[in-house]
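Written below as structure tokens is the structure these notes are about.
In this view, the complex is presented without one of its protein chains, the others remaining in place.
Showing chain A:
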């Protein structure tokens, strides 16, 4: 008799989601689906608003990565203005983006995923959270909180507040950096880098213990999409598209962001409010690809900073050849990127030009369509606007980082469910592994909530007629 398992809500992720597992007569998994259960409608309600409001409006999609939306939106507005922003303005934007990368990755690794890695998949859900980590590994928990604080503090120093700063504006930023703030930020970075290196070294010792998870947590052949610099190196703010296939062959390279519609199509399924982007030339759903830290490191030739390049070389050794396929290694890639972010911020801040007062280009709208792309912590983020002659928005398309991974996440939960879930002997730890593979992707489903293990999890076993057979509750 077939049954459906529902995991709702999925905990320790950003936003609200549900997972359903369809079990066959023998208790084996027949199908697995990841559902985004919220509808928010940003693309529609932004219509009619002045384009200069878009950075602040679209930043409200998220409270964790508002800086990503702020940047992608402002880049789309820069495109509408048809200006190239002053070099110092661009560098300052880059620093804010990297600070966010550090704080967001720290949140994902330490607060949301480390409880699984340190306390075990089958640990008591009541203590399998950041507070449990604090009790068992206080030094690591403290490091995580401090690292996130460093990222958030830099965002606040630049933009005036940690969440939803409005300092980035179309044409650049609205205030130059003062020497005092620059010096204060430079003082924070060495401590952050020490924490990042320490955590990275510790995580390397954990990796061999999770070989089984690495083999089954979304260990799938997909393409990888990210921005790279014109030299093919790691890039988070600007750059050009690169798409590699599962074997590491470059399928698309140096594609300007304005051509994204040639690469990316968006499919819709009736079981989720999240769209399903795919690589157009391969069609849907064969055009499956992943974005985010794993994709960025798989695609980049080098990072361009000393310690991150060493870590990148070690990252490539996780697998004998080709791009790293296991989604479990998103965690690894995240730690490498934290190191890169801290090293790169230091380099940018030490550039004397960072104090230049020319930080904003002023213009009015000079074209009717603008596209802005940047790398959010979770992957490539794309804002595309059309405006009328008066500068009011007539059409919006947002391709959100997490959306790119939608097909891959659905595949990954199927793989994990196949490997770990036994419908005849259902245990909480099995389902936690299904959730954990989603956490590898660090999806940002909305700005809504951080459950930190406190949201109730209810799994229901239903017979084909929808009758409740069994339940498993996590309070």
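Keep this in mind: a residue touches a chain if its C-beta (ideal position, glycine included) is under 8 Å from a C-beta of that chain, and two chains touch if they have at least 3 such contacts; residues count from 1.
We take it that contacts and distances are computed from a predicted model.
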Would you mind picking the UniProt name of the chain not drawn here, from "Helicase XPB/Ssl2 N-terminal domain-containing protein", "ABC-2 type transport system permease protein", "NADH-quinone oxidoreductase subunit G" or "ATP-binding cassette domain-containing protein"?
"NADH-quinone oxidoreductase subunit G"
With the missing chain put back, one of A:9, A:151, A:170 or A:287 would touch it. Which one?
A:170
Contact residue for the chain not shown (choose from A:55, A:257 or A:403):
A:55
Residues of chain A touching the missing chain are 48-50, 52-53, 55-57, 60, 164, 166, 169-170, 174, 362, 364, 390-392
